[in-house]
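Pasting a structure below so you can have a look.
Yeah, one chain of the complex is gone here, protein chain that is, but the others are all in their spots.
Per-chain numbering from 1; labels A and B assigned in written order.
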Amino acid sequence: MELKNNVPEGPLAEKWTNYKSTMNLVAPNNKRRIEIIVVGTGLAGASAAATLGELGYKVKAFTFHDSPRRAHSIAAQGGINAAKNYQNDGDSVYRLFYDTIKGGDYRSREANVHRLAEVSRNIIDQCVAQGVPFAREYGGLLANRSFGGVQVSRTFYARGQTGQQLLLGAYQALSRQISLGNVQMYNRHEMLDLVKIDGKARGIITRNSLNGKIERHAAHCVVIATGGYGNVFYLSTNAMQCNVTAAWRSVRRGALMANPCFTQIHPTCIPVSGEYQSKLTLMSESLRNDGRVWVPKKKEDVDAIREGKKTGNDIPEEDRDYYLERRYPAFGNLVPRDVASRAAKTVCDQGFGVNKTGLAVYLDFSSAIERYGKTEAHSKGLKNASDEKIRELGRGVIRAKYGNLFQMYEKITGENPYVLPMKIYPAIHYTMGGIWVDYNLETNVPGLFALGECNFSDHGANRLGASALMQGLADGYFVIPYTIGQFLSKEIRTPEISESEQAFIEAEKDTRDRIQKLLTINGSQSVESFHRRLGKITWEYCGMSRNAEGLTKARQMIRELREEFWNDVFVPGTNEEYNPELEKALRVADFLEMGEVMILDALDRNESCGGHFREEYQTEDGEALRRDDEYTYAAAWSWNNGNPQVFKEPLEFENVELKTRSYK
Amino acid sequence: MNWIVNFLTSSIGRKLIMSLTGLFLILFLVVHLAGNLQLLTNDGGEAFNTYAYFMTHNPLIKFISYGNYFFIILHAVIGILLYFKNRKAKGSSYAVSGSSDETSWSSKNMALLGTLILAFIFIHMGDFWFKMKFGNMPDVMSASLGVPVKDLFTRVSTAFDNPVLVIIYLIGQVVLAFHLWHGFASAFQTLGLNHPKYTPIIQGVGKIIAILIPLGFALIPTLHYLDIYLF
Partner (left out) sequence: MQLTLKVWRQKDSKAKGQLETYKVEADEHMSFLEMLDVLNEDLISQKKEPISFAHDCREGICGTCSLVINGRPHGPQQGTTVCQLHMRSYKDGDTIVVEPWRSAVFPVVKDLVTDRSAFDRIIQAGGFISVNTGQAQDANAIPVDKEDALEAFDAATCIGCGACVAACPNGSAMLFTAAKVSHLALLPQGQVEHKKRTKAMVAQMDKEGFGMCSNIGACEAECPKEISLENIARMNRSYIGAVFTTD
């Protein structure tokens, strides 16, 4: 199969403008009859459903949550990038485009990324008009901060809750369309299959989680915006219910999963505290500005710490290994996410982890507290301040900068980070890979579109901070409303799609059979226990660093686990009731397939780039070694009944030069 | 005129009625207290009986008093309606109640307190107002007016020789105190007046009122029982 990316001709900066002006339109009278299904109501889904509703289409929106406002976009902390150049610091659309391409380690599609940078400006305008309470300066204009190591301040934010405020903006726009009757909202409806008629996506099968009713929903096209698959690792910063089912069911019906091995690991999360751990919590990246990362040099100190006989404070300076400062003298504690994460794994693998599980490193603010304390004491004219007084002053400065994060840390761990060094460990945070889409965000299945984290297009092998919100809203507000017309303009003669078509009957039967099968295995192990085991395999062999041997083994392990799952899982209750265990079982079943494809992709990509680090491909000093000659492509996988097959879309870089990143 | 009905039956509209009638009734309490303190004058009832005559014969005061009865009834009726409506909205209650320290007992028991106050008002009016209006209360000559007036003073004085009645009155004032403890500040919140600058003042004034008014009223039966006069 040839993957046609449908990128329009012309100079990069003019592609989107020209394309928009010449693309096919659907007349208002036709829009009124054309139905669109939108699955997922996070930033991408809610903004798409609202905008398509505004345009006059008949939209049906679906979420498995009890309300569209619960989508996990709500948890994004840091901010949203936009090339507004309000700070007059030399930002531009091109610079945002370039940073994103480079940050993605040259594995994303130029034209898509440039369009993203272009529409980023409209997003901020739109959100402000909706009433999103962004941070402001005293003059009343919007404030910005810098983020993720770029050289300009282009990040707009609403304290540490930017995702929440943006999602509520989109949710409110969606609510308005619901009240106007343009969008029909289906809460607590989970998509369990995609329905194709004559090769085109024409509907979905859903399960109503309140009563287990299996329903058919037909439309002229289907848009999925169902987020990433980070929970294939079980423990991640994703919400508990984030899942790959809608995307994976689409793959099972012919869509392709692109670059699934590109997963992002965030270096500063609160470590796992025990076997019961259900999810991980992110601590903002900004902490590394003032915190120094270290582990003890001596094994006996490590043991003493694990046994609770010593704390980090008892280890003398000369017995500490500030490994990031040692290995990366130029960037020190401020190396990018992927590098910092891998370094933490290395020291923990060597046995230097500082908590019970051996999977934690210190993030220590004592130097910063002392340094700030001295400056404060000096500026206050306290000449002979005691050490304790200096520390007290220093803690005040740290509190002003990171107070809410320190409080959150203390709530979760019960330890006071002003006194004891924080313990952190990397965790899965975002998945750059996703459903393969062309420039129109249309998958290889005509009439099936994928938006937001659910697709693969914009972040390459690594995503920059504050870009996920930007992409979700760009896709939903400013891309799909135009590009969907390219497909729908050819559908204006298509009558209403009937839900009694054979394809619907079959898909519904498949779904019922799958549910029935899960309910009747009546094995001995819980769904959760399988999910945990899957997570252990994927994290161990396809986490921060990967190698061919481990990946090959992991693939076998996942296959066996899947086999075991389908023979020994226990799902209590029935279909015809509120049954969270059944929902979980359906999701884990899909993760068990998706995980294998992720591992296959990691095995197939014989290079290291971005979040994908293959141990065989590293420089002499252990840095990622990209192989542009052979791997400058997007790998799109079909499921192919359990024998996944890869299709390649070459990535052409006409506007940027491919370079190696270095942080030494 | 539909909008008035809509407004007055909306949640905020009903709250507004509670707030405005409540504030009016507090104003009434102040006036009532000021007048009744004349019961503590040791002049054989001259001042008080004259005052009582004035209050029952001045057309403007009579008009206001009808308004007052109406507001008491309105406040009580809407209050009771709200109570039942809220019980319905709450549905079932918790097996364990563990409320935060930040909410006052008064605020959660306004309906109970209000009902007790209503009961007290009936007792109170039966004791005095009814007897003055419909009973055969003897007249005395008012020195200042030069006309015979009802001798309400003696009736009050005799009534408060009964310790049971004194205790009922004292309980009534405690209940009133609790009702006002929440009611005064709450009325302002309902009117939309809440600001870090002045809300603490409103709350402070509310608490002072909640103590002073019932205390003033409580003096009357207590001192009459003890035969002490202040003026």
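As a working rule, a contact is a pair of C-beta atoms (placed from the backbone, for glycine too) under 8 Å apart; a residue touches a chain by one contact, two chains touch by 3 or more.
Computed from a prediction, not measured in an experiment: that's the story for all the values here.
**Q** Relative to the complete complex, which of the depicted chains are touched by the chain excluded from display?
**A** Those shown chains that the absent chain touches are A, B.
**Q** Please identify which residue in A:241, A:311 or A:618 touches the non-displayed chain.
**A** A:241
**Q** Kindly note down the residues of chain B that lie in touch with the hidden chain.
**A** 3, 7, 10-16, 18, 82, 85-86, 88-100, 102-104, 107-108, 110, 182, 185-186, 189-196
**Q** Considering the entire assembly, which residues of chain A contact the chain that has been omitted?
**A** 47, 50-51, 54, 65-72, 74-75, 84, 86, 122, 124-131, 133-142, 158-159, 161, 164-165, 168, 171-173, 175-176, 178-179, 185, 187, 210, 237, 239-241, 273-274, 276-279, 281-282, 408, 411-414, 477-478, 481, 526, 528-529, 570, 572-573, 577-578, 580-581
One rule holds in what follows: only the chains that are shown with their structure count from here on.
**Q** Please tell me the distance, in whole Å, between the geometric centres of chain A and chain B computed from their C-alpha atoms.
**A** Their C-alpha centroids are separated by 63 Å.
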